[in-house]
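Partial complex: the chains shown occupy the same locations as in the complete assembly.
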Amino acid sequence: MSGSIFGKHFTISTFGESHGPAIGVIIDGCPSNIPLSKEDIMKNMVRRKPGNAKIATSRKEDDDVEILSGLFEGKTTGTPICLMIRNTDHRSHNYDAIKDIYRPSHADYPYSMKYGNRDYRGGGRSSARETAARVAAGSIAMRFLEEMGIHFKAYTKALGPISVSDEEMNLNEISNNLLSMPHAVKAEEAINYIGQMKTEKDSIGGVIECQITGMPVGIGEPVFDRLDAILGQAIMSINAVKAFEVGSGIASAQMKGSEYNDAFYTHTAPQYGENGHESHGFVGTHYKTTPSIHKRTNHSGGILGGLSDGSPIVLRAHFKPTPSIAQTQHTINTHLENVDIAIEGRHDPTVVARAVVVVEAMAALAIADLLLQGATSKLEQVKAAYCK
Amino acid sequence: MSGSIFGKHFTISTFGESHGPAIGVIIDGCPSNIPLSKEDIMKNMVRRKPGNAKIATSRKEDDDVEILSGLFEGKTTGTPICLMIRNTDHRSHNYDAIKDIYRPSHADYPYSMKYGNRDYRGGGRSSARETAARVAAGSIAMRFLEEMGIHFKAYTKALGPISVSDEEMNLNEISNNLLSMPHAVKAEEAINYIGQMKTEKDSIGGVIECQITGMPVGIGEPVFDRLDAILGQAIMSINAVKAFEVGSGIASAQMKGSEYNDAFYTHTAPQYGENGHESHGFVGTHYKTTPSIHKRTNHSGGILGGLSDGSPIVLRAHFKPTPSIAQTQHTINTHLENVDIAIEGRHDPTVVARAVVVVEAMAALAIADLLLQGATSKLEQVKAAYCK
């Protein structure tokens, strides 16, 4: 396999170039009897394409997902689910100008070297269009995990220089702005900043944070398939992500053990205080399997030794700015000559707005996979699965 | 498989608890005819255990690696290589005091819930002892990649508040201090800081950076097995790592496209300047397959669209402080009672010193795996492999 397959238990296999006939995904390993409708998928597909001229490209695709298999009478059957999305808005001719040019910070150059060919039409597999298949598959993972009591919430933590601190966050604001930013004023500021980038023919990076609640304890496999390692792969595999953090993340490296360590306490004996578990902007740190156990803080981001500890997972993805900018840039062409290029056309000044749901999707795919693996950790679990 | 297997082509399978009879690893998929000696492995094993009382535990293990298979007449045979290291310094009785306690920020609690048992002797598979097997396997990956012209260099970029900037770095200093820090004065400062942590019964985090040179162009697979994604999994799977960066990493999120994009230029037409490729403290950004192509900067950290672009890979791992501290901490026990604990005994105040070689090892394992996969990307490559 060549990298288009993710997951060993809840396995997805994606296909499609931005300018081919269609893109899509097969999900193999999804349990049967999960209620599923097309609407469960489409509500996330819509989130991936804000369609707002201020922050997004004018490329308009219906992104209508067709369910080709694996669903019968409104439930998953347990066999592979194939989801297909036709590419309806090609405009391949737009790409003629860059046909012979290796665009700076794009994948053109290494792709050409790797495969000995050049699909110049919009980046082929390296195009962000490919994330549509991830969102479609992730929607099914989220639907499954919802049945297990697990919920995902991602939002824009920062857009270039404009960031929302933990203390300022108001998760209710997320759905009120196109950037899914948990702060009304900053969201407006950020959208104006994006407008400024458009004027300057420039682009900007940003940070997306995701909280995952309702986790069972013990999800993740020791050593290489730790929950944070697989989340790391999943998130780092998203176009334009250059850094990944869990819990206190980067900040951990400057902390002392006495600051960092998350103290356990029991609910029934609250002598150590209760407000600690409200850190990171969310309320109600608790363990599903043992509701009486709390942590005062969550610097670990819900993961201990690579396994979920029952408290909310908190992760962050750092996105670089969109590489396509209309400013003139120095680069080379396929004839190895120095040339200048200005990349005109529809290009988002930031990927952040559309990537919020992609982060949720990838986190859900990683967790669905490890949750299925974890279901056979103990002999007792295996017996429970087979005995009536 | 349950997480102890890494890689699809250069595949390693590790085993062993810190207090069982032995730990080790099988490498399956290593090409034949690579010259290999025990010394190639032992020189890295030694780096993992500085044995200096100022910064490391007094636990003394010989970490003598026995090669059980896969080697014949000084060369790999192409069949599985098993490396075994006996555990010689158990002192299991030391752990009786914590037998019933869930230590804060340790894996005790989720492991117990996951497996329905408790191996209280030093953390079992979650122990950092497990990384010895990674270093052993990584040594073989590095030996293989050395034959391909690829080299690894990791160092301590920061220890708590003491960090070395790109401008200050002197890679020649790495081997002169126990922390592998690329700066003589800061290294001394950092070692003193660690001494202070010991006195305060506390611990501290840090940052390790790794540079990888000599990469062919095009290593990494599109979409999920991107080079940065697999490096992300590999590095995040190391004990205590809470964040992972490639190239400009975290900083990318605050950059504009016009700042971030790495301009290509040809060597033979140097009108765009030449000093750009000396950024990030290393000299000689160049492409193996096309020596005439350069980049002015390397914000991408050597990876474009998930594929190596031939310039040096640069990655960083952020480590949290060691969770075992001798200060009194609040926690709970297995009877779900609130208790206090002070973790006495041999515990490093920081994992950074010993983790430098682990970062190299994991990076090498990730790259060896993807390099083998990449060897069949093109029909021409497959034909070259079989025709004489």
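Structural remarks
Chains: A and B, in written order; residue numbering restarts at 1 for each.
Here is the rule we go by: a contact is a pair of C-beta atoms (placed from the backbone, for glycine too) under 8 Å apart; a residue touches a chain by one contact, two chains touch by 3 or more.
Nothing here was measured: the structure is a model prediction, and the numbers come from that model.
Each chain in view is the same protein; 2 are placed here, and the whole complex, as held in this structure file, contains 4 copies.
What we mean here is this: only the chains that are shown with their structure count from here on.
Separating the centre of subunit A from that of subunit B, both taken as means of CA atoms, is a distance of 25 Å.
For subunit A in complex with subunit B, the touching residues are 1-6, 8, 14, 102, 104-107, 109-111, 113-116, 123, 125-126, 130, 158, 160-161, 197, 200, 202-207, 217-218, 220-226, 228-237, 239, 241-250, 252-266, 269, 271-272, 289-290, 292-293, 296, 299-301, 304-310, 318-325, 327, 329-332, 336-338, 373-374, 377-378, 380.
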